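Removed from the display is one protein chain of the complex; every other protein chain stays in position.
Entry: subunit A
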Amino acid sequence: MANFILRNAEPKDVSDILRLIKELAKFEEMEEQVVLTEKELLEDGFGDHPFYHCVVAEVPREKQSEEGYTVVGFAMYYFTYDPWIGKLLYLEDFYVMKEFRGYGIGSEILKLLSERAVKTRCSSMHFIVAEWNKPSIEFYKRRGASDLSLEEGWRLFEINKQSLLKMSAK
């Protein structure tokens, strides 16, 4: 199967996007952490001030998945800023349904995003990967990615909403 298209996500795609987000979270063993809703995806991605951008991979009706889906992959990204080099493209989520892998969909999505990064004057594309996710790490390293956590010692930290409220009340 070689037929698929990549296109910008539209409001009608939010239910497929959420389905794919949950599938990826399940693979990352963190399914219960997904609290985002279709309504929030719609408001935050397609309102006056989008917080994210999204591309989807779609197959023709005759190639639909076992459950009848034609949207079979997605990538969500947004622009961030590095005070040393300027604009960056940050890849937040990137997923292709299992039965549609091996056809180059993932590679094509990555290339499309790289092209967008270069066209919009981004110096770099950043993303995070779980260290146990060997297939993904190999996929990215084969294409020239560097692991900044290993090479430079960067560790990712998080302060949750509860602690934020506590800090801002002082």
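Side notes on the structure shown:
Note that in this section a contact is a pair of C-beta atoms (placed from the backbone, for glycine too) under 8 Å apart; a residue touches a chain by one contact, two chains touch by 3 or more; residues count from 1.
What we mean here is this: contacts and distances are computed from a predicted model.
From the set "DNA repair protein RAD51 homolog 3", "Cell cycle control protein", "Transcription initiation factor TFIID subunit 5" or "N-acetyltransferase domain-containing protein", the protein name that UniProt assigns to the chain left out of the figure is "N-acetyltransferase domain-containing protein". Although one chain is not shown, part of subunit A still touches it, namely residues 6, 21, 24-25, 30, 33-36, 40, 44, 51-52, 76, 78-87, 90, 92-93, 108, 110-112, 114-115, 117-119, 123-132, 137, 140, 143-150, 152-168, 170.
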